[in-house]
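Omission of a single protein chain aside, the complex is shown with its protein chains in their original locations.
Chain nomenclature is as follows: A, B, C and D, assigned in order of appearance, with residue numbering initiated at 1 for each chain independently.
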Amino acid sequence: MAYFIELLVNGALVGLMYALAALGFVLIYKSAGVPNLAQGALVMMAAYLVWYLGSLGLPIWIAIAVGAALMFGFGLLVERLLLRRMVGQPVIMVVMLTLGMEILLRGLIPGVFGAAPKPLDLGIGLAPVIVADVFMNRAYLIGGLVAVLLIAASMLFFRTRLGTKLRAVSDDHVASWAVGLSVERAIGLSWGIAGIAAVGAGVLWGSVQGVDWTLSTLLFPAIAVVILGGVDSIKGVLVGGLAVGILGSVIPGYLDAMVGGSTRDVVTSVIILLTILVRPHGIFGREDIERI
Amino acid sequence: MFYRLSGIRHTSYPAARQLWPIAADRWQVGLVTALALAAPVLVSDLYLGSYVLPWLIWTAAALSLSLLMGLGGQLHFGFAAVMAIGAYSSIHLTRAGVPFEFALLGGGVAAAVIGTAFGAAALRVKGLYLVMATLAMQYLVDWVITNVPAISGGAQATLRTPEVSFLLLPLESLDARYYVALLWTVLMTLFFLNVKRTSFGRALAAIRDKDFAAAVIGVDPFRTKLMAFMTASFAGGVSGAILAFCYYGAVTPEQFGFNVSIQLVAMVLVGGLGSVIGGYFGAGFVLLVPIVLTNLIAGLAGAGWISVSQNLAAHLPLIFYGGMIIGFLLFEPLGLAKIYDNIRKYFLVWPFRHSGS
Amino acid sequence: MTGLALSNVEVVYDKVFLAIKGVSLEVGEGEMVALLGSNGAGKSTTLKAISGLLGPERGEITRGEIRFGDTDLRPLGAPARVDRGLVHVLEGRRVFGHLTPDENLVAAYRGGKAERSFEELRDEVYRYFPRLKERARSKAGYLSGGEQQMLAIGRALVTEPKLIMLDEPSLGLAPVLVAEIFAIIREINQKHGLTVLLVEQNAAATLEIVNRAYLIENGQIVMSGEAETLKRNPDVQEFYLGSGGKVDYHAIKHYRRRKRWLA
Amino acid sequence: QDKEPIKFGLLQDFTAVYTFVTGEYNQGQQDYLTLVNEEGGIDGHMFEAIVRDTGNEPQRGIEAYNRAREEGAILFDFLSTPVSRGLVDQVMKDEVVLITPLHGRGDAAAGETFPFVFPVMATYWSQAAVLADHIKSTGGLEGKKVALVHIDSPFGREPMPVLEGIAEAENFEVRGFPYPSPGNEQSATWSEVRRYRPDVVFIWGAGGGQSVSVQQAIRNGIDPASIHSVVWMAETDARNVGADAMTGVKRFEAVATGTETPIVSRIVEKVVEPGKSAGDAANVGSSYYNIGVATMAVAVEAARLALESEGAPLDGPKLKAGFEMIENFDAEGMMPPITITPEDHQGGGYGRVAQWNGSAWEPVSDWTTAYPEIVQEEIEMNAAEYAGGN
């Protein structure tokens, strides 16, 4: 039983860590309508930036703050230089653009800062948190808390007037212009915020696994989270994250020993497939309104 | 705005439906075919074996995917897995004593069956969701291959292709392997060109554009999509088998990993969705640009033209490659095929600047 | 004067297709003007040129001048034009389908730049369109066509415009709603002095409410004048008004005579 | 003197899966060749490295290989298991030398089946054997519970048969715990490991996954001193985990770390200080850097022997013969003395165990080899499978 609870709790925490990486994806999708395949690369970039600032001698918290500001600026820049020129293009082109960006960043960042893994110490410590025989990962616990906080903040944000405007922009660019919304600014803003979310994910994951390009592969669990929760739902990030984390922890926890291989990715893939079959829009995703 | 056949008049329906209605195009096709046939004589083994051969095979693979993505509008981010199924099945079949020609078909059929099964699962959804469903397929197939030693070739996870011959031609020499690949790619090309002119091709395009409008004129969306998945998976499976036998000689799971799927998608998109010539350009670009850039940068660094660290130099191709994809999308979103088309149009109406009105 | 003036405007799509060829028109302050013309004549293109929405469709103004009051509009982006008091209700309604009507209005509210508070503006919109208030909480995508059209107009009003451009507001609406919407447009124009530029196919109803009208064909203005004058023009009667609504459709000729207005 | 240069193709993965090692490793290789050249080459022959990135992609590997071969390279090092495995047949057909230190096929140690392939250093099987032997000699193996926590890939599973063989001989229990690739998240696996209550933990992964493994082990209350790692565990991993927290963790070591050995100190003096190093001076002497140096030391030694007995110009078969003449070569104390024979291309499977002391890796055993019969059996079995067509 303790084993089960431990798998459950740690799975939930891992799921929240994934949710952290998924949040940026949803933020951009929700407010710009772009599936951003470069979100993983943004996470990597953010982690490298914070590491680099730290290696210049900045205290870690200041490095994180400066990193967040820089990533916000980078988000604005991406909109300015790239996305602004893609308005009105089919989505697949925009997807491809983000893919090109992911490749570019995957080359640029490790190329400039070095490909070997870098340490990022947040001072979290390795001692486990033990509650009633259940060992919890301290880093994940903190990551989970940060995730919940960021998700809550994003949810509140989308309740504000500004948030409503961003949602309007994702619905229809031309109509937004027509009523005086600056589509450019909205998209820039959403990329900026996603950049900040990437700092959260990058720093926490970087402290766990080291900072190198493999951080960009967080895109895939993040996408599983998003598909399950619904691509445009922030609530979905939370629930999807928990579900992917828990199922991906509990099921392999019993199955691996029987199969003799690691089944987590299989479980994740099956979750994706089942979700798509049963409820294509995810748990909370919005259905496309298609009137014939 | 669109390219018109100014100055050329057709007098019958069949004439208007020719593949290459313009004489200059027919000449061009003939010339390219002749060059392709003579390539082993014209090109050194290094270029034939490491450039032309893989380029041809990847073109066939890209065309297979383009059938699905370009004509059918069905995104597929797990196509490398489809190729893997073809490659592994055909190797196991030849090892079991099946003649190579049938093993190729067998590989295609295996890929078609499994690919269609996943396609069927994904049929309810479009766009991003289809991407995810096919991605899941990639992971599942990868997992099965790496976790079942009987498939992957024992503890070392390497499966070598047995020696075979194709229509009595032993696949020993590079030239023989080249001609087999060429044959397959030419077949794929003709098939692709023709599909666009058949009712199947139009039904696919119709479903891509407006599925409900297609249904209302009697196109069965389910059947048509399924058939598209089946055809593309079959072609992908055979391409995978050809890749294994004619190029790699030994397969490992990494050769058909997720990043390969992404490369295939990039080939189709960079080349131009649904365009045959784009398949050639896209495959060439995605396959060869990193290689050429790597050599170029190494050459420049060696000659002292640029002085960057080994680390940065190694990453430069990736940077340029990503940058070029972005550049294409920003400046020529319709892909390399469109650029080619623009050049062609320029010459077609030469010496005038514009055609028609 | 703070009216709108176009002189000799030319728009090219995709760098090759000349959609409007030297359109000039004027809309005086407080006036209600209609732009009539057949399909593909360039009406929507003209409105988009004014509101700055050609970009996403790869269209471009290649010649001419557009002034609103003292400002030259051409260098301004679409949102800046809305700030100057110019708003465009797009063809085909285009409400934000995933937002509720309430949120649709919020999205259009200009925040700090607005003179009146959001609540004030919203209540005014609901006064014009009481139906919207009833459906304020369901997603706009599921509203009926007429309700969506009302929402689109209401959303435009929230931007506090001086000039409102309406592109085929009666498209696909039931007669009762057409009447209702035309009445409201007239009310907005007369009670609040809002300038209106109206693009319509429903020429009969339009000529009833506007002061003046322009006729556009093939990207060129072919006729203009007071509504009353136009109503009496035989060509307008035949091609736009259907001889006073008494057409026997079973007796229509297959081939018709050419229009005369360029002759 | 214009003696033709000897070219090595170092066509490696700088940008994908092996980034954790390639930078330092390749720098060590290049720096050593520079040192040899600075010291006048071998019998006047200079060494030239052809360095290219393959991105771990077989097709780029094939192109780079064909091109380098045309440029005259006679020895190749891909530092990429997929590329090496994909090219084994080609290399043997072309009769050029392929070294696969610490990667590639373990069964390539069987020189008669793989005449042109040289693992040169201890295979994963030998590494597992050396680690097991160390545990036996320090705390005993009898009745212990051993957990092999590994990445779920052929590489991760590779030591299992050897460990099972040893377990039978020494009467202990071993169980595998796979975690999914790339290994940045392993928590469920470690919950299971803790439940198993192992006495000894082997961690078999690479790159970021290794530091995650150590962190997870510590978080699950496993004594760092009972953690034993495959050769892929370096200073960077210690910094990731936290230098102090990591104290006590052991790893297999194929080459001595640090700048004290004669070769590395000469590199520092003649290559690094004059600014001729191929990379960041801070890397010199690190674990992976020194492995790179050692691989080239062996290769250059082979070239020297080949030139001596077969004469210039060198080609693949001559170099192969040179490799097979290497006897008790220890790179001036950098590595265990290895002897390569036509039958044994691994050089004996030597290595030692080193422990992290909070700031550096400190050897805790002598250079040794262990359970040669069990390892040999595994090599032969796999080689026979290869010869049979696999």
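Here is the rule we use: contacts are C-beta pairs under 8 Å (C-beta built on N, C-alpha and C of every residue); 3 or more make two chains touch, one makes a residue touch a chain.
The rule is simple: contacts and distances are computed from a predicted model.
**Q** One chain of this complex is missing from the view, so tell me which of "Amino acid/amide ABC transporter ATP-binding protein 1, HAAT family", "Dihydroorotate dehydrogenase", "Phosphoribosylformylglycinamidine synthase subunit PurS" or "Ring-1,2-phenylacetyl-CoA epoxidase subunit PaaC" is its UniProt name.
**A** UniProt lists the chain that is not shown as "Amino acid/amide ABC transporter ATP-binding protein 1, HAAT family".
**Q** For the full complex, which residue in C:46, C:100, C:159 or C:202 touches the chain that was left out?
**A** Checking the options C:46, C:100, C:159 or C:202, the one contacting the hidden chain is C:202.
**Q** Touching the absent chain in the whole complex: find that residue among B:134, B:231, B:294 or B:310.
**A** B:231
**Q** Footprint of the hidden chain on subunit C, which residues?
**A** 17, 36-40, 92, 142-147, 168, 171-180, 182, 201-205, 208, 238-242, 245, 247-250, 252, 254, 256
**Q** In the complete complex, which positions of subunit B touch the hidden chain?
**A** Here the touching residues of subunit B are 1-2, 4, 13-14, 17, 191-192, 194-195, 197-203, 205-206, 209-210, 212-221, 224, 227, 230-231.
Definition applied: only the chains that are shown with their structure count from here on.
**Q** Please flag the chain sitting at the greatest distance from subunit A, going by CA centroids.
**A** Between subunit A and every other chain, the largest centroid distance is to C.
**Q** Which pair wins on C-beta contacts, A-B or A-C?
**A** A-B
**Q** Subunit B to subunit C: how many Å between their CA centres?
**A** 48
**Q** So how far apart, in whole Å, are subunit A and subunit C when each is placed at the average of its C-alpha atoms?
**A** Roughly 43 Å separates the two chain centres.
**Q** Could you give the separation in Å between the centres of subunit A and subunit D, each centre being the mean of its C-alpha atoms?
**A** Between these chains, centre-to-centre, one finds 36 Å.
**Q** Please set out, as single numbers or ranges, the residues of subunit B touching at least two other chains.
**A** 147, 311, 314-315, 317-318
**Q** Can you check the complex and tell me which residues of subunit A touch subunit D?
**A** Spelled out, the residues of subunit A in touch with subunit D are 3, 6-7, 10-11, 13-14, 17, 106-107, 110, 114-119, 121, 126-128, 135, 137-140, 205, 208-210, 212-215, 217-218, 221, 248-250, 252-253, 256-257, 260-262, 264-265.
**Q** Touching subunit C in the complex: which residues of subunit A?
**A** Where subunit A meets subunit C, its residues are 87-88, 161, 164-165, 167-168, 171-182, 286, 289, 291.
**Q** Per the contact definition, I'd like the list of subunit D residues that touch subunit B in the complex.
**A** Per the stated touch rule, the residues are 14-16, 23, 26-27, 30, 51-53, 55-60, 62-64, 66-67, 70, 81-82, 85-86, 88-90, 105-107, 152-154, 157-158, 161, 278-280, 382, 385-386, 389-390.
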